[in-house]
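For this view, one protein chain was removed and the others were kept in their places.
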Amino acid sequence: MPDSQLIAARHVSTRVDHPAVRWMLIVLAVLVVGVLIIVPVINVFAQAFSAGWTTYWTSLLADADTRHSILLTLIVAPISVAANVVFGVAAAWAIARFRFPGRTLLTTLIDLPFAISPVVAGLLIVLIFGLQGYLGPWLREHDIKVIFALPGLILATTFVTLPFVARELIPVMEAIGPEEEVAAVSLGANAWQTFWHVTLPNIKWGLLYGVVLCNARAMGEFGAVYVVSGRIDGLTCTMPLRVEKLFQQLRHDDMAGSFALASILTLLALVTLAAKVSLERKTRGELAEAAATKIVGAEPLVAETVGTSA
Amino acid sequence: MATTSRRVLPGFTASLSVTILYLTVLVLIPLAACVMKTLSLSPAEFWAAVWTRQARAAYEFSIGASIVSALVNCVLGLLIAWVLVRYEFPGKRILDSLVDIPFALPTAVAGLVYSSLYVERGWLGQFLVPMGIEAAYTRLGVVVVLVFIGLPFVVRALQPVLESLEVEAEEAAAMLGASRWQTFRWVIVPLILPALVTGFSLSLARALGEYGSVVFVSANRPFVDQIAPMLIVAKLEEFQYGEATAIAVVLLIMSFALLIAVNVLERWSKRHYA
Partner (left out) sequence: MSIKVDNVTKRFGDFVALDNVCVEAGGGALLALLGPSGSGKTTLLRVIAGLEAADAGTIYYKDENVTSQTARERNVGFVFQHYALFRHMTVFENVAFGLRVRGWSRERIRARVSELLKLVRLDSIEHRYPSQLSGGQRQRVALVRALAIEPKVLLLDEPFGALDAKVRQELRQWLRRLHDELHVTSIFVTHDQEEAFEVADQVVVMHDGRIEQDGTPHDVFEHPANAFVMDFLGNVNVFHGRLQNGHAHVGGLELEYPDYPHSEALQAKVYVRPHELDLDYARGANGSLKARVERVNPAGSVAKVFVLSEEFGIGVHVELSLERYAELNPRPGDTVYVSPRRVRVFVPAAEEGPEYVI
């Protein structure tokens, strides 16, 4: 008889609520999620396809500006994600593997972009790189465009999605512990070999999880890019911006185009969610595995103590 | 552990340099620019920018709508977290995953669909509008979409705490004669209160800064349904960077205060309940 099963079964009786209460609460919860989440998601697709498949595809592909917005998002998001992966791995290595003064401050700084309104984030970038910004005159002299151009979009998106990878990796690396890496170094591995052969295999699912979340937010980012982009069709409109632009034009055809584009973004969200669920299971596995090897490693010690006391 | 690994493991200087450089360029310098811009305003100018009637109305609505939506989220989030942790029912895992949709769905999509759901001919509006409930292009609409945006924060803050509640605490309450409701009210709620407050604050912070979805469901009418971030954008579009920055500083101070409050609270509850 496994103990856990016994305990699980044992505690049920006093914690069980009356069936009527139970079912009422379940129905209420399903209703809340239904109205707030499920109905809107279904509605996006319903409106996107309301005029049939042909209209759907035309409104997506026949419009050059919409096509450009998809392309632009596919350029901006991967660059931001890549930058944040490099940063996230470096930050996690420094914070999870070393103790140093200011470590807590650093962790707080990493979280900061979550606390800043995207609009304010966009404003901060405008303040530096805008025409009247601190670097404005210098940039104009050298004919570099940041605001109302691709670099601005990338900067804004990177800022807003900065914490995702690092926040995901730090707890994973702390839970796994430095033992395996110390072992690798003691066996003569250099920094790169240690990272590539020991650390990365251990954190791969956690890293991927961070990448998935970071990417979803990068593709969907609105407020910050809204401010820095100037929303120039065919030039600086990413997918979410294009959705808004079409929506604001208040023409029937444009509404259909808006929902068609939104349906692509919704699909992206659903894929992200599915990936998230399966990756969560894998990261849990990663941590459980790390815990298991530690226990196995400790076993001879336990046996020894028992042996001497017996 | 840490001090020994510091000596043994490579890459401390390199990783810390990359981290600090990156944070400096992306976070610290922009924040410094913000501070500089603010300091370039005289106190009178600053005050004039942040305390106009329109700005005050925007803060009021921003804060009011955010608090109301975060409170609603506390109730709905507790309900959902409770059901997900305590009960078994078909479709539970799907429900659990769906709770994350507001995290994954671009805010523009949420705004777009919420703006059309509650109009008179919309899926939900066709029932609600005849009852006098208008949640499109109204203050109510803004609150509803903020509830959507903030819901997962409360659920995800509560779930682990509800899961780790000691069974014995509830059994002890029952043995001492408490009814289920008394147990919930006097034992469970106090134990999950820190997590609930954390969820509330996160949801509130997110709502305060939210722009993407609100821009769709609000008619952007000053004194009615204009939120503070919308006012910032409006100022920017008029190229009034100073005023925009001043209002942004007010918003930043509010978010930082919340962030600090959450941290203090978490530390306090750890010490208190350890």
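General remarks:
Labels for the chains are A and B, by order of writing; each one numbers its residues from 1.
One rule holds in what follows: a contact is a pair of C-beta atoms (placed from the backbone, for glycine too) under 8 Å apart; a residue touches a chain by one contact, two chains touch by 3 or more.
All figures in this text were calculated on a predicted structure; none of them were measured in a lab.
Across B:178, B:197 or B:219, the residue that sits in touch with the chain not pictured is B:178. Between the chain not shown and the residues B:60, B:168 or B:238, the one that touches is B:168.
In the full complex, the hidden chain is touched by subunit B at residues 166, 168-169, 171-179, 182, 186-187, 190-191, 193, 272-274.
The definition used in the following text is that only the chains that are shown with their structure count from here on.
Centroids of subunit A and subunit B (each the mean of its C-alpha atoms) stand 17 Å apart. Residues 11, 14-15, 17-18, 21-22, 25-26, 28-30, 32-33, 35-41, 43-44, 47, 86-87, 89-91, 93-95, 97-100, 106, 108-121, 123-128, 130, 132-134, 155, 158-159, 162, 177-178, 181-182, 185-186, 190-191, 194-195, 213, 216, 219-223, 226-227, 239-241, 243-244, 247, 258-259, 262, 265-266, 268-270, 272-274, 276-277 of subunit A are the ones touching subunit B in the complex.
Taken together, the subunit B residues at the contact with subunit A in this complex read 1-6, 8-12, 14-16, 18-20, 22-23, 26-31, 33-34, 36-37, 76, 79-80, 82-84, 86-87, 89, 91, 95, 97-117, 123-124, 147-148, 151, 167, 170-171, 174, 180, 205, 208-212, 215-216, 229, 232-233, 236, 239, 241, 244-245, 248, 251-252, 255-256, 258-259, 263.
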